[in-house]
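The next block holds one structure in the form of structure tokens; read it before the comments.
Excluded from the complex is one protein chain; the other protein chains are retained at their positions.
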Amino acid sequence: MTASLAQSSPAVKTGSRAWRRFCRHRLALFGIAAIVLLVLASVVGPSLIPFDSLKIDIRHRFAPPPFEGHLFGTDQLGRDLLVRLLMAGRISLSIGFAAMIVSTAFGTLIGVAAGYYGGAVRVALMRFVDAMLCFPQIFLLLVLAAFIQPNVVTLTLVIAASSWMEVARVVEGQVRSLRERDFILAAEMLGASGRYVMFRELLPNAIGPIIVAATLTVARAILLEAYVSFLGYGIQPPMASWGNMLNNAQQYLGSAPWLAIFPGLMITLAVSSFNFVGDGLRDALDARFDLN
Amino acid sequence: MANFLFGRLLQSLVLLLIVSVIGFAVLHLAPGGPLAQFALVPGLSKEDLARMAHEMGLDRPLPVQYWEWLTRLLGGDWGHSYRDNRPVLDVIAGRLPATLELMGAAILISVLVGAWIGVMGAIRRYSTFDMLATIGAMVALSIPTFWFGLIVIYVFSVHLGWLPPGNRTTVGGDGSFLDYLHHLIAPAAVLALVEVAIWSRYMRASMLDVVNQDFIRTARAKGLPERTVLWHHALRNALLPMIALAGVEIPTLLGGALVAETVFTWPGMGRLLLDSLGYRDYPVVMGILMFSAVLALLGNLLADIFAAVADPRIRMA
Partner (left out) sequence: MQGTLSPARVAMPAARTAAEAVLNVRDLSVTFATEKGPLVAVREVSFDLRAGETLALVGESGSGKSVTSLAIMRLTPSAPRVKLGGSVQFTDGKGRTRDLLTLEADAMRGIRGNEISMIFQEPMTSLNPVHRIGDQIAEAITFHEKTGTRAALERAAQLLDQVGIPDARRRLSAYPHQLSGGMRQRVMIAMALACNPRVLIADEPTTALDVTVQAQILELLKELQSATGMAVIFVTHNLGVVAEVADRVMVMYAGAIVERGDVVPVMTRPLMPYTQGLLHSVPRLDPEALGREPLEAIPGNVPDPLRQPPGCAFAPRCRHVEPACEAAMPALEEADGGRQVRCRRWRAIDEAQR
């Protein structure tokens, strides 16, 4: 039964066509390239640059770019800006990915449960989602972040806790509409258990929207990390994150604008890349697109 | 219509209840719970703290505590600020006008500019303008608001000297309306950036949806000029879902306001939240959190009612 049911699921065959459509989306390809580049640079880059991200060099403070090997200049303590940007990239990107995984998993769980069980379960869960969405995300995030000892793990959890709702909504809607479709009814009539139907039948067929929402969540999470760190409740110095580098840069805006410009560009590049990819995926995976 | 209103009101009340539960939970998530502030005060012994916990009713079952907290909340007693012992609602009310003013200006900008971009994009679909608007909106949604604010300050205040870098009025200035407006431009524009992007995307989608409908073909078949078809027949319909969007966007706008207020030292609610967090002034923090959620709920409700009134299909039902 398992094999025949899996084959009859419509999720399987759309793959290659979706990939072709995705490739037509030049912005999305640009996004993928930029993400790969950013990740590679953050992982490998710091070991290729002859400066340490934490090494203070009082003699070369505020060196404007490019200055004697400091391609992007130095900051108020004479640290190399480029290597700090890349180290910050490690932190910001890791938090972005990790928060995406946690919030997508949680949101999916809530969404599938609400969509599958329907009735009172659905009402209770989805009203909870609605209520969470009443709070401005940054307010909620700041308040939660103020309660914790901020580090990469706790920040990830706090960001995930304030950004799983969109995924839950998307998944719930998807599952609810799939629930009535023939192959799900067939699976249930063949005696498949609730958990089997939820995770073997419903989830694979809702995977498109989940992937799209997850991609956009990475973008959102990177942005949120930047916000809390900028506001002083995120990653703490001397460890660098794109957000807290900007916090520092604010005081030197008039004299050393490059300290503000580069981290902001990095955030914008990373976030818009994920948004481009998410948008391309939405076009590629949207079933309605097939009809046109 | 009456049924719709009643249902919508009931829904809001249920949401309000859930919102309050979440708020209560957050309050108790704070390290040390509602007692956290005193834990930092030197000279208080464990026994003192326990006594205070008992006096505050913290040793009673959570549901009872929640009920008391909720009734106090509904009665308008939102607690007192740890900093100056003023009632929380007073503290918030003092900062609210600045925030509302900023939000109002930003909404005005985003609705006008965003809707215009969206409509033009839909009319000239796939044109260069449309492509640029689409990419621009996605980039605008990716720019951190605070960074954009810093850039605006750098360019327009530091370099060009056209706009003041912060505050609501010139310190020691004449307090004229123009001075006011002059200070409002930069933070409102920064706050509006994201909203312009959102509005233009939704407006474009809504307009495209409407333009392909049968009644637009009917209007064209009547021989009406394209101008009339678009602005009289299409736009009226395309704007209907946008009214609800205005309600949905309130939390985003409040969040953005916090950042804009921080960058531009604008004395609003967002800055108050940040300052209160710095002082561990939990009653005010909680107050703002709850207040913003209630504001969002109310805004949503109002937007839905306006949308219903504007749509004859619902108004007459």
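Note that the chains take the letters A and B in the order they are written out, and that residue 1 is the start of every chain.
Everything below uses one rule, namely that contacts are C-beta pairs under 8 Å (C-beta built on N, C-alpha and C of every residue); 3 or more make two chains touch, one makes a residue touch a chain.
Here the structure is a predicted model, which is why all the values come from computation and not from measurement.
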Give the labels of the shown chains that the missing chain contacts, considering the complete complex. B
Please pick, from B:Ala219, B:Leu253 or B:Ala308, the residue that touches the omitted chain in the full complex. B:Ala219
Out of B:Pro61, B:Gly76, B:Gly161 or B:Pro312, point to the residue that touches the absent chain in the complete complex. B:Pro312
Touching the unshown chain, chain B contributes residues 213-215, 217-225, 228, 233, 236-237, 240, 310-313, 316
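The working rule: only the chains that are shown with their structure count from here on.
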So the centre of each chain is just the mean of its C-alpha atoms; given that, what is the distance between chain A and chain B in Å? 23
For a test of understanding, state which residues of chain A touch chain B in their complex under the given definition. 27, 127-128, 130-140, 142-144, 146-147, 219, 223, 226-227, 230-231, 233, 243, 246, 249-250, 253-254, 257, 260-261, 263-264, 267-268, 271-272, 275-276, 279
Over in the complex, which chain B residues touch chain A? Could you list them? 14-15, 18-19, 21-22, 26, 29-31, 135, 138-139, 141-148, 150-151, 153-154, 158, 251-252, 254-256, 258-259, 262-263, 273-274, 277, 280, 285, 288-289, 292-294, 296-297, 300
